[in-house]
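Heads up, one of the protein chains got dropped from this complex, but the rest are sitting where they should.
By written order: A and B. Residues from 1 in each chain.
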Amino acid sequence: MDALNALVAFANFVLVPALAYGSQLALGALGVTLIYGILRFSNFAHGDTMAFGAMVTILLTWAFQAMGLSIAPLPTALLALPFGILATAALVYVTDRTVYRFYRRAKAAPVMLVIVSMGVMFVMNGLVRFIIGPESQSFADGARFLITAREFREMTGLAEGLAIRTSQAITLVTAVIVVAGLFWFLNRTRTGKSMRAYSDNEDLALLSGINPERVVAVTWVLVAALATIAGTLYGLDKGFRPFTYFQLLLPIFASAIVGGLGNPLGAIAGGYVIAFSEVTITYAWKKVLTYLVPETLEPSGLVQLLSTEYKYAVSFAILVIVLLFRPTGLFRGKAV
Amino acid sequence: MSGSLRGLMMFALVAGLIGLTGVMQGWNSALVILNMGLVSAIMALGVNLQWGFAGLFNVGVMGFVALGGLAAVLISMPPTTEAWAAGGGRMALAMIAGAATILAAIFVWRRMAPGRRRALAMLAVITVGFIFYRFLFGPARDAIEAVNPAGTGYLGGMSLPILLAWPVGGVLAAGAAWLIGKTALGLRSDYLAIATLGIAEIVIALMRNEDWLSRGVKNVVGLPRPMPFETDLQSDPAFVAQAESLGLTAVEWSTLYVKLGYTALFTVVLVALLVLAQLALASPWGRMMRAIRDNETAAEAMGKNVKARHLQIFILGSAICGLAGAMMTTLDGQLTPGSYQPLRFTFLIWVMVIVGGSGNNFGAVLGGFLIWFLWVQVEPMGLWVLTTLTAPLPDSSAFKEHLLASAPQMRLLTMGVVLLVVLRFYPRGLLPER
Partner (left out) sequence: MIVVEDLHMHFGGFRAVDGASLSIETGTITGLIGPNGAGKTTLFNAIAGDLKPTSGRVTMSGEDITGLPPHALFGRGLLRTFQVAHEFATMTVRENLMMVPGHQAGETLWNVWTARGRIASEEKALARKADEVLEFLTISHLADERAGNLSGGQKKLLELGRTMMVEAKIVFLDEVGAGVNRTLLRTIGDAIAELNRERGYTFCMIEHDMEFIGRLCDPVICMAEGKVLAEGTIDEIKADERVIEAYLGTGLKNKISQEAAQ
């Protein structure tokens, strides 16, 4: 019984949150890794692209709510999401045309593009703050919980409850669908295959008649979709505040690099590795342990390795360890 | 020579802009901009050393600047004797235990043969050390933070002159840079960027949460000043007479006087650093650095220790950022860990360097002044533009209200546009290298 309680507490405080967070990171890291694979630079504006996508989705959600549109018990945001993706795709496409393409044609060094993306980051960050303001916004509606802790306790008779928020469940389901769709696209469609060919060997791909501008455009659209979905899910789960998206840059890049930059499978694995490490290291294990050890051995402290304020230190430490011991990432990425 | 003429004109332009501010918004505002402009220029000099001279992509500037700020507190504030009595000794032991654990782990790693036994031994050392550290640390922290939490609740500093904190801030930043450089400098440039970004976040997290050290978000206010207080000046008859002879009130002249004092101090530091940097750039050392930047492989084959040189310049650049951070905290008179934002303290400095002209010290300094000026003035200018644009709308319009309230956000947008435009049309900056 105690072991079961410990398991439920573990699921409630570690497993479920880390799965949801890991999915969000994985979606973010996929965007970063796609850009790296095709356009060959680290996009510092990615966090703010996510913020922009989430912002558009939020604005539309409010509009739909005002119109009385609803898909309860699901959050209205899901209805707004496709439009958010469209708007974000338009924005990044225009950005590519007006900004990045020039440097691509000039065959600028990758680090130059990184600096350019810093400029784009400023613009997008300013845009988001200008339009929706720097404060936090709430836009989640529909049912809050799939199952509450109380319901779970009543159902099972256990002392510990397991709460699953709708946002967490949606995150997981959406992530699975999106990832499956992405891999289907990359592996099965002509365009997807040409993208992978281009990523593996640019010159060879060009020789075989692949249109690079088309590949780039498709990449940006995919990235916009991934970023908007990741941003919206993160906002639903943790609340929307523009500056938190900038801060996500670190764990997202850590995920992509840990998995192996340029490797989509790696990005997903990296996302979960980072999320699980962050959550397990900053979780206070006292509750779980009290069920598992005899009363006399019960821990007096919280048994928390690091306080949650230092969660970025965890991403960072894992990043450094992986880079030192396996510089190409867990799944051999493109970067050396 | 057209290069230096161009430089002169650019600097004249900046001087003109600041002068214009003085005429239109008052000399007090102009001096405020000038002083932070000087600090920004020093930060830009530090980043330019790393990026322009050596191509090192450091986006952890904020962390080094914050460490400089911490140095200002640790040097100048009075020690909290009760806090030291309550937990100071234990805290010192905890720090020693922590350092010893890390050293022991490194020792095990270096001395034992690779394999499972080494991994286990290292894990054991770290676990035992960590538990011991936490055993010492927890109670010490609680005891220190319990001492008058509203007023102190931290260990305080050393009551030394705050000017001493400037070099110390540099040394503190240099120490951190050494640690980072040792692990991360071998990485490719964008990995180094992510690593430094992470370090900066961690430094800020430490300063926000380790109340026993920095008071965290409770801030440390009332740092000692290298300049006299305005009120003291105003009560000095000689000073009042001086003010009258200048045709100013004592209050006006005292605020200007203090600010001018900072201007003088900062200018001395900037000029000294600029001279040192220029001498270095024009020397065989600078030649070696340029060779390394041009072609690392060849420089290495020609006997230059590229790793060591990179580490050196990374440390120097970071130390300059730390120094500037200490100067800034001195100017502010307070340490507010909550106010460090990467966009403001890392990426804005990058905009300065890129816009000014990376690889050219004068360019970086110019960028420092120019971008800082813009950063400050875009807000009122943006408000003015928006007010003009929305003038036809009724005052009750929610849209108008929203736009006017959003004016401060114009800054980031403008900085981004400036950076993108300069990158596109002047990719080597306003004052290019050579």
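Everything below uses one rule, namely that a contact is a pair of C-beta atoms (placed from the backbone, for glycine too) under 8 Å apart; a residue touches a chain by one contact, two chains touch by 3 or more.
A quick note: this is a predicted structure, and the numbers were derived from the prediction, not measured.
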item: In the full complex, displayed partners of the excluded chain; value: B
item: Residue of B:Met95, B:Ile126 or B:Val306 touching the missing chain in the full complex; value: B:Val306
item: Option from B:Met288, B:Met381 or B:Leu404 whose C-beta touches the chain left out; value: B:Met288
item: Interface with the unshown chain - residue positions in chain B; value: 276, 279-280, 283-285, 287-288, 290-291, 294-295, 297-306, 312
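What we mean here is this: only the chains that are shown with their structure count from here on.
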item: Distance from chain B to chain A - Cα centre to Cα centre, in angstrom; value: 30
item: For the chain A and chain B complex, residues of the former touching the latter; value: 41-42, 99, 102, 110-112, 114-116, 118-127, 129-131, 133-134, 243, 246-247, 249-250, 253-254, 257, 301, 307, 309-310, 312-313, 315-316, 319-320, 323-324, 327, 335-336
item: Chain A-facing residues of chain B, complex; value: 55, 57, 134, 138, 183-184, 187-191, 193-195, 197-199, 201-202, 205, 208-209, 341-343, 347, 350-351, 354, 402, 405-406, 409-417, 419-420, 423-424, 427
